[in-house]
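Have a look at the structure below before the remarks.
One protein chain is absent from this view; the other protein chains keep their places.
This part shows subunit A:
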Amino acid sequence: MIRFDYARPSDVAEAVRDGAGDHVAYLAGGTNLIDLMKENVARPLEVVDINRLPLARITDLDDGGLRLGALATNADTAYDERVQARYPLLASAILAGASPQLRNAATNGGNLNQRTRCYYFYDVDTPCNKRVPGQGCGAIGGVNRIHAILGASDRCIATHPSDMCVALAALKAQVQVTGLEGDRAIAFDDYHRLPGDEPWRDNNLKQGELVTAIDLPAEDFSTNYTYLKLRDRLSYAFALVSVAVAMRLEEGRIADVRIALGGVAHKPWRRIEAEEAIKNERPSDTVFDTAASALLAGAVGQGDNSFKIGLAHKAIVRALNQAAAGTPQSQTDKRIR
């Protein structure tokens, strides 16, 4: 761990001023940043502790949506009655991740901004373009069982590790951010980036910008939804593949559907074509197969992780079945429904 300056602002404007320089990191729950600092992966020269900012509330929006404060913990969010009633997909995805202890400390803003779990990113004695631009990628041709099959580049094949974000992508959440240039809202699909030529950039925040809240739209996906997560053990492991489905059925047909994948790309993976392809169809394995193929079109394995392509296909079909049947995956009963 390197030496750093420490600031603990009490309001958002002050935090944004503190966060304006180079090599600044905002500290919330610390469940990821502190680990990265101990490993010398994150080397901020200034740490701005935002835990005193008034951003921990969950509030109703006028349009019927819900605003999740950036500093509300993952646990408080998952167990919030409004979230459980109106956005059970989000609650389920959060509870699929990490452990109770981590969810008690981790915040919603931090969840969005957590870094990849790529082995090479975490080990400073290996090459990693995400950690040190231009250094090369150890995972390509290396140990890449947990890496991306979609949207990767020849610079980086890391994945985004969040479960929560996969649900937020399916729910078309908006990320509220603020900075020296003022406030703005970012559509969830535009929040995280693909690695491309700049794999060190995980998201489209501008330097110093701070996430203040996540807004959930007023749409109702509380009946036909699921979060299905497949991993190497039944709890406390990052997804090999996860699928969030939000669906609306009208007269036995799919009126609306969102499908987002976790564990397969540098961001939660959605493809509008895949969703459009099955709208107005009646749920069936054939129809869901079509969606899976469209969602996974162009998927490329790196060797160790090639199994994810087939696994993701099967998982998408199963998840769509779970959602259509109104039998969402339980996160406590580990039997897959």
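Methods note: contacts are C-beta pairs under 8 Å (C-beta built on N, C-alpha and C of every residue); 3 or more make two chains touch, one makes a residue touch a chain; residues count from 1.
Note that contacts and distances are computed from a predicted model.
K.L.:
Can you pick, from "ABC transporter permease", "Thiol:disulfide interchange protein", "TonB-linked outer membrane protein, SusC/RagA family" or "Xanthine dehydrogenase YagR molybdenum-binding subunit", the UniProt name of the chain not shown?
P.N.:
The UniProt record for the chain left out of view names it "Xanthine dehydrogenase YagR molybdenum-binding subunit".
K.L.:
Specify the residue from the set A:17, A:193 or A:314 that touches the hidden chain.
P.N.:
The one listed residue touching the chain not shown is A:314.
K.L.:
I'm checking contacts with the chain that's been left out. Which of A:16, A:146 or A:291 qualifies?
P.N.:
Hidden-chain contact among the options goes to A:146.
K.L.:
Considering the entire assembly, which residues of subunit A contact the chain that has been omitted?
P.N.:
Those residues of subunit A that touch the unshown chain are 1-3, 38-40, 117, 119-120, 122-123, 125-126, 138, 141-143, 145-146, 230, 232-238, 240, 307, 310-311, 314-315, 318, 334-337.
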